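Only one protein chain is missing from this complex, and each of the others stays in its spot.
Now for chain A:
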């Protein structure tokens, strides 16, 4: 561990987390806020835990672990339901943690890739079809040039 200095972070639910400073600064937001006095980060509690867990692991394993093990852990870490994933995504975005952001984005991309067709994508992500019927047909035609 690089430093033993801990920072106290208060979440939206008024719970206080003690986190290693080296991990805390993985979040760009915290880093910049740390320079300001008396600032608080308002994030949903659950995601604080999730984010720190991941950031913690990253810092710990940074130089020694082999790539495969890291990605194994990561793939298990991201196997949560869509709601959790969503929250994790928003939290990572808000806290500006680059590695976490990329991890979640990759997981979402994999989910999209695994979807067999448009309907499944819409269902999975709760996307509303805002095309008028005629427009939709046009769009489908435009995008079906790759099918036999």
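Everything below uses one rule, namely that contacts are C-beta pairs under 8 Å (C-beta built on N, C-alpha and C of every residue); 3 or more make two chains touch, one makes a residue touch a chain; residues count from 1.
As a working rule, contacts and distances are computed from a predicted model.
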item: Protein that the absent chain corresponds to, by UniProt name, given "Ran-binding protein 10 isoform X2", "F-box domain-containing protein", "Ragulator complex protein LAMTOR1" or "Aspartate aminotransferase"; value: "F-box domain-containing protein"
item: Chain A, residues in touch with the chain not shown (by the definition above); value: 82-83, 86, 89-90, 93, 101-102, 105-106, 108-110, 112-113, 115-119, 121-122, 125-131, 136, 139-140, 143-148
